[in-house]
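The other protein chains are all here in position, but one chain of the complex has been omitted.
The block that comes next holds chain A.
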Amino acid sequence: MSFPLLTATAAVPAIGAIVTAAVPAARRTAAKWLALFFSLVTLVLAVLIGVRFAPGGDRYQLTESHSWIADFGVRYELGVDGIGVALIGLTALLIPFVLLAGWHDADPQETGSKRWRPTQGFFALILMVEAMVILSFEATDVFLFYILFEAMLIPMYFLIGGFGDRAHAGSDEKAAAQRSYAAVKFLLYNLVGGLIMLAAVIGLYVVAGNFSLQEIAAARASGELQMATSTERWLFLGFFFAFAVKAPLWPLHTWLPNAMGEATAPVAVLITAVVDKVGTFAMLRFCLQLFPEASKWATPAILVLALISIVYGALLAVGQRDIKRLVAYASISHFGFIIMGIFAMTSQGQSGATLYMVNHGVSTAALMLVAGFLISRRGSRLIADYGGVQKVAPVLAGTFLVGSLATLSLPGLAPFVSEFLVLVGTFARYPAIGIIATFGIVLAALYSLVLYQRTMTGPVKPEVSAMPDLKVRELVVVAPLIALLIFLGVYPKPVTDLVNPAVGHTLSDVHEKDPKPEVEAAK
């Protein structure tokens, strides 16, 4: 038996979480370094997965399969395709930065008993989320995936509710109330989505008799497993609902601005750049593979919802007064692009969507983390409280600018490539929708540049006049992310090579081919 690389990649952060949580209260700094160490080991393992994965080979590679709960027909089945590898890489890459950025976010204030160890808890919870997210990208058993999909809500919930943004207008009590409101809203939205998915998961079992993605998909493809049209549609809706809450898709998005606004910046990155990707990833992997016909049936409606997400998210972002909520609405807009790319059912669209997942993760992390540094300096999330920062802290302003430009998909930075692919892929099949979606880009330019202009340019506000520039730790967080944004913007081939074969498989699952171009390109 070969080394279970996939299990190890998820097990290392899980073990790290337990070890970190067990560190005594006084050894706070040791816990932080331990957590960072485990996240780096995870990154090494994730890179190993990338190395061992052969893009042109089998659809699912590095597979593992063990009996788990035979009575439910549940197996511990893992396997990755190119999309999974890319997203595991993204997750493993971002977590060390998240940990570093949140280095001081959970230092204890005053209250609590000797056994109250918020710092250890904060780092352990982040690692726990990482373990569950990575395993969910690997799971090829529907039940196993469902368990992780639900279970990751609990550590996320404690991260949002337990470690809020300290920079807050108003009293501590009010902040605590808003924070627990955001945490509960996050949990209830996702739990309801998950429970509806549970009904669909049970329904799928009743129809198919097991939970193995590969077996069910094979039986569907060979015609061995027939589903009544209405059954397939109901099951699809059950799954899609849960993923649309997680992704989030308009009109199920309202938890995200609350959660991202109240959480600390690193946790907000964890939500939008890592955890939410599970939703869009699952649409590709589960909705399209298990329910191809129903997916096609639902495509027009989903595309319209995605379009609304794009425009509505961008419009609301323009109107935000709070930096973090602005990034949240921008993310909703971007998730609209991702979902549109997935359901455009073209190879460019889906490749673009997958690439978008990675790029959005990196660009949002860059913008949000710099925004977090900014907010922690001034102690306010309101845009109006800033002005002229670029004169006081030029490096901070510069990195913030790069993050903003990435968010508006400037050519040369990574998100441009993916957004372009999604729009081209959508236009090929649904020209009208592609055209309307382009307005999202115009609005993105508006909210990104206005954000930069209002906070960084203009006369220096007295409150920010003594603002220190980025520290070494913060530079270590930001610089690699920016380098990656530029690299993937110029040379996205490593990721697209990884993703393209997987996208081809997914498209053939839904029996779709790319539409022929109407004008032959000149030879």
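Going forward, a contact is a pair of C-beta atoms (placed from the backbone, for glycine too) under 8 Å apart; a residue touches a chain by one contact, two chains touch by 3 or more; residues count from 1.
Convention: contacts and distances are computed from a predicted model.
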Chain excluded from display, named as in UniProt, from "Phosphoribosylformylglycinamidine synthase subunit PurQ", "(2Fe-2S)-binding protein", "NADH-quinone oxidoreductase subunit N" or "Spermidine/putrescine transport system permease protein PotB": "NADH-quinone oxidoreductase subunit N"
Using the touch definition from the top, which of A:62, A:100 or A:187 touches the missing chain? A:187
Out of A:18, A:54 or A:199, which touches the unshown chain? A:199
Touching the left-out chain: which of A:40, A:154, A:382 or A:436? A:154
Just checking the interface: what residues of chain A touch the absent partner chain? 67-72, 111-113, 115-117, 146-148, 150-151, 153-154, 157-158, 161-162, 173, 176, 179-180, 183-184, 187-188, 191-192, 195-196, 198-199, 202-203, 205-206
